[in-house]
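For chain A:
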Amino acid sequence: MAGLQIKQLAKSYGAMNILHGIDLEVRDGEFLVLIGPSGCGKSTLLRMIAGLEDISSGELWIGDRLSNGLPPQQRNISMVFQSYALFPHMSVRKNIGFGPKIRRESAAAIDAKVGKAAETLNLHDYLDRVPRQLSGGQRQRVAMGRTIVREPDLFLFDEPLSNLDAKLRVQMRTELKALHQQLKTTMVYVTHDQIEAMTMADRIVVMNAGRIEQAGSPLELYDKPVNKFVAGFLGSPAMTFIPGTLERGDGAPKVRTDNGTIIPVGDTTAASGQPVEIGIRPEHYRLAPDGNGFAYHVEVIEPTGSETHLFGTISGVAVRCVFRDRLAPEPGTQLSLTVDPAKVHVFDAKTGNRI
Partner candidate 1 sequence: MQRASVPYFLILPSFLLAAAIILWPLKEIVSLSLHDVNRFGMLKDFIGLEHYRSLFANPDFIAATWRTLFWTAAVVIGTLIVSVPIALILNEDFYGRGIARILIMLPWAISLTMTAIVWRWALNGESGMLNSALRDLGIINTNIQWLAEASTAFPMQILIGILVSVPFTVTIFLGGLSSVPEDLYEAAATEGAGRWDQFRLITLPLLKPFINIAFVLNTIYVFNSFPIIWATTQGGPANSTDILVTYLYKTAFRMGRLGEAAAVSLIMFAILIIFTILYVRLAMREEKQ
Partner candidate 2 sequence: DTVRVTIAEYSKGTGPYFEEAAKAFEAANPDTKIQIEVVPWDSLQQKLTTDISAGANADLSIIGTRWLLDYVKEGIIAPLDGNITPDFKARFIDTFLTPSVMDGKVYGLPIAASARAMYYNKDIFAKAGIDTPPATWADFKTSAEKIKALGTETYGFGLQGKEIETDVYFYYGLWANGGEIVKDGKSGLDSKAAIDTATLYKSFIDGGLTQPGVTSYSREDVQNLFKQGKVATVITAPFLSGQIKNEAPNLNYGVAPIPAGPDGGKGTYGVTDSIVLFENSKNKEAAWKFLDFLFTTEQRTKFDKIEGFLPVNAEEAKDPYFADNADLKVFTSLLPNARFAPVIPGWEDIAQTTSNAIQKIYLGQGEIEPTLKEAAAKINETLK
């Protein structure tokens, strides 16, 4: 088991800079989730930790060992590849048992481990097939299996569940959490699934264009995103932003939008008259019980079963709202909404930083 210390880690392909000096500490035993838009460098960072990609500059410490040049074999890391990287000539059994075999464990021990992993992953029926004969999700599960049979110092997962159905995914999530609880091994996990990130992570790191935007506990990120990027990236459907001007009149601060709509906001350091953007998560809108909220023009209604998604505008800005109840307003009607002022995020209109 080992923590990670990453200091000013940078990566470039030729003239192209992919990572611009990442500073990050992963505590021993921590479950760290990396998220960020496609192409922001998550896989690259993971691959550098694994030793598969040269480090252009900076330092990588695994445990208390400077590991910049250490070959991957000597890092005792286990990784699920985004591309699966299954061995096409080996059966599922052999693929999963690859790690223990390399470590010259006894046949019986390997068998037992493979059996257990297959159980967890629902793969017992496929143990003797080769990857070519598997469906996409099955392949991904094999890749997962290859990883979890080992007891490495560090687990790396690159979107390990993206091809699984919701049910299996929930199940795998639980299994992984249990594995983490049991082994207490450090895990670094890349995902695009918000729920995965929020429920599994001890800490989430949000990356963007080769930089870390924010790192913190899931709720910290959700409740106090440091800037518009994090605020907009985390949470699905995403937060929408409405530009306006802060007004501090009598007591409670509020924001006046371009067409004069008034939305009360919570604590903020913004000065009166400062141009700001406020961010509100779709699920935080409530129907104003007495009709004296702000106006929302409904355009499209999309029921998802458990929720109803509304598309419309507030003060001419496109805003999506999500209601737990099944609403059925006609397109074109106007609703009156309120939001708990504590749940309204205020950002500097220029820098995009939380204020």
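Regarding selection, all candidates are chains of the complex that A comes from, given by their letters.
The rule is simple: a residue touches a chain if its C-beta (ideal position, glycine included) is under 8 Å from a C-beta of that chain, and two chains touch if they have at least 3 such contacts; residues count from 1.
Because the structure is a prediction, the values reported are computed rather than measured.
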Touching partner of chain A in this complex, picked from 1 or 2: 1
Candidate 1-touching residues of chain A, taken from the complex the two chains share: 47, 50-52, 71-73, 75-79, 81, 83, 85-90, 98-99, 101-103, 146, 150, 156
